[in-house]
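This is the structure I have questions about; it appears just below.
Of the protein chains in this complex, all but one are displayed in their positions.
Coming up: chain A.
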Amino acid sequence: MVVCFLIHTVCPVSALSAGETRILYARVFGPETGDGCDFTPEQRRLMQKEKLHVVARQVRSAVALSREASGGLCVEAVLGEEAAALGEADSGVFSLGNAELFPDRSVVLWLGVQSLAFSLVCRPHENLLLAEGTLRNIARHCLEELRLLGPGAEVLLKSDRVDALLHRLLPHGQLLFFNHRFVLALDKDIANYVSK
């Protein structure tokens, strides 16, 4: 089960301090486990937003460290070069340990494509091979449907596309075992949705 999916920046943002990240899309797959019922819905929402920021910041550092260590030069891909951008992407994984963010020992899987990162927070002992494949697939669609390699702001104004594609690829956070034919069928379905 996936607990949440995020799209956020990993490049410096002028309005924020160094190390901070801007979350462009966040989807939490409820319900959350035993949080204690002492909080109002308002407080719970705030706490959830804070938790997501903590995760996003940790991914930002992980991406920076990974890129520094591998020392590879980053070639900026443009619209139309989505496959290349995905091929060059760095990926990694870390555990949230006992931090009281999500269920104990949740695992964060991330994929860094140029100045953005796609992150999945999974429950412990999840099938990470499957999660990795799913994350790449979702990222591919996001890059294409939201034209992320271009300068536009579709990620903010067409976020319903991400909702729709998560509904098909990761319904309620359930990871699915798609072979390439299931993938093609869903690609068509998603293309249908986007064209409307």
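Some notes on this structure:
Here, a contact is a pair of C-beta atoms (placed from the backbone, for glycine too) under 8 Å apart; a residue touches a chain by one contact, two chains touch by 3 or more; residues count from 1.
In this section, contacts and distances are computed from a predicted model.
Between the names "Ubiquilin-4", "dolichyl-diphosphooligosaccharide--protein glycotransferase", "Electron transfer flavoprotein-ubiquinone oxidoreductase" or "AP-5 complex subunit zeta-1-like", the one given in UniProt for the chain missing from this structure view is "AP-5 complex subunit zeta-1-like".
Screening A:L6, A:V55, A:L101 or A:L116 for touch with the missing chain picks out A:L116.
Of the options A:L6, A:A26 or A:A89, the residue whose C-beta touches the omitted chain is A:A26. Summarising the interface, chain A meets the missing chain with residues 1, 9, 11, 13-15, 22, 24, 26, 29, 31, 33, 37, 40-42, 45-46, 49-50, 61-62, 65-66, 68-69, 71, 91-95, 97, 107, 113-116, 127-130, 132-133, 148-149, 151-153, 155-160, 163-164, 167, 171-183, 185, 193, 196.
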